[in-house]
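Only one protein chain is missing from this complex, and each of the others stays in its spot.
Labels A and B are assigned to the chains in the order they are written; within every chain, residues are numbered from 1.
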Amino acid sequence: MIVLLDLLGVAVFAASGALAAVHSRLDVFGVVVLAAVTALGGGVTRDVLLGITPPTTLRQWPYLLTPLVVALIVFRFHPTVARLRRGVQLADALGLALFATTGTAVALDAAAPVVTAGLIGVITGIGGGVLRDVLLNEIPLVLRREIYALAAAAGAGVVVAGNRLGLPPVPVTLVGAALVAALRILALWRRWNAPIPRS
Amino acid sequence: MIVLLDLLGVAVFAASGALAAVHSRLDVFGVVVLAAVTALGGGVTRDVLLGITPPTTLRQWPYLLTPLVVALIVFRFHPTVARLRRGVQLADALGLALFATTGTAVALDAAAPVVTAGLIGVITGIGGGVLRDVLLNEIPLVLRREIYALAAAAGAGVVVAGNRLGLPPVPVTLVGAALVAALRILALWRRWNAPIPRS
Partner (left out) sequence: MIVLLDLLGVAVFAASGALAAVHSRLDVFGVVVLAAVTALGGGVTRDVLLGITPPTTLRQWPYLLTPLVVALIVFRFHPTVARLRRGVQLADALGLALFATTGTAVALDAAAPVVTAGLIGVITGIGGGVLRDVLLNEIPLVLRREIYALAAAAGAGVVVAGNRLGLPPVPVTLVGAALVAALRILALWRRWNAPIPRS
């Protein structure tokens, strides 16, 4: 089940990468590469930090086929340009939600201490999107003006707390992911702004 | 022999990094650092993904001296500016060819499954050039409008297939590398374009 949620995260992050690549007018190869990097970057980083080598993501067919298929579908049927940015942000919110929580669950499974597991979850969640934005030469979403890392940390916190309380991991992961997605989508929709520095 | 090809890859990627640094008007230290990062980035990533720590590349003198010497030679005797971009692209094509194939061979040696080995080969091939372009604040070649990751994947595929068929690794690696270099140079020369998204 955690694997299925992880794979769903791969699919939505692949979509966010592919949509961003279309927005930047990359060709079909660029769209596939950016979708793959965005979709797999977080999980590869997670496994390297946990000492799981070669990373799981690079060993299993579904993880490799999913970004390819998603990228080709997006390339062929992407929405009109005006909706691309919105699509990137929605897919990114879902990917963040799924990866931050499954990343935490995987790290707990690998016997990481709870704080470490939560942090690795946050890194798993934000990693793919950061790579996507850096490769497209943009300042990453995580640094821009909306709650982002905090939403990921809240979801990771739910998974860690559930683990401490001995609750079953799958529903806990789903609740955590729903919380992250809700926070991110609310922040986008209501244009929540955090304080900026005085000048 | 695989080590010699790997070292040749280090030399040509160092040249591509040094030429790109000269093109960006960096000083001699910047030229050396960028040459080293471009030359060693792919191999370090490969070893980290395979759990080989500290990475081989950081443990052996020839890997460290080669980028330094190449960078100083390029700094002193670089071509006229008009030819710099062409030089970066040619050296990059050779480096991609050598690293994608030797990276696959190293991963097979480390007992990675064949698909994983091919992927790690592709990552080894594109890693150095991606770091070079990201550090210079440019969208990486691999995402721009020419066959790139596909050429690397073709070369990795040749090495994997040769391994499955029990062929001797060195000639197979050479054939794979020649294929990658030929694809890249043809793509540059004939200005092959892949489809771009409809707008």
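By our rule, a contact is a pair of C-beta atoms (placed from the backbone, for glycine too) under 8 Å apart; a residue touches a chain by one contact, two chains touch by 3 or more.
This structure is a prediction, so every number in the text was calculated from the model and none was measured.
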item	value
Contact partner of the left-out chain, one of A:A14, A:V142, A:A156 or A:A177	A:V142
Full-complex contact with the absent chain, from B:A15, B:V44 or B:L90	B:V44
Listed residues A:V10, A:V31, A:V74 or A:L119, member touching the removed chain	A:L119
Footprint left on subunit B by the chain that the document does not show	21-22, 24-34, 44, 48, 51, 53-55, 58-59, 61, 64, 75, 78, 81, 134-137
Interface with the undisplayed chain - residues on subunit A	48-51, 107, 112-113, 115-116, 119-120, 130, 134, 137-140, 142-145, 147-150, 193-197, 199
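The criterion applied here is as follows: only the chains that are shown with their structure count from here on.
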item	value
Cα superposition angle of subunit A on its copy subunit B, in degrees to the nearest 5	120
Centroid distance [mean C-alpha coordinates] between subunit B and subunit A, Å	28
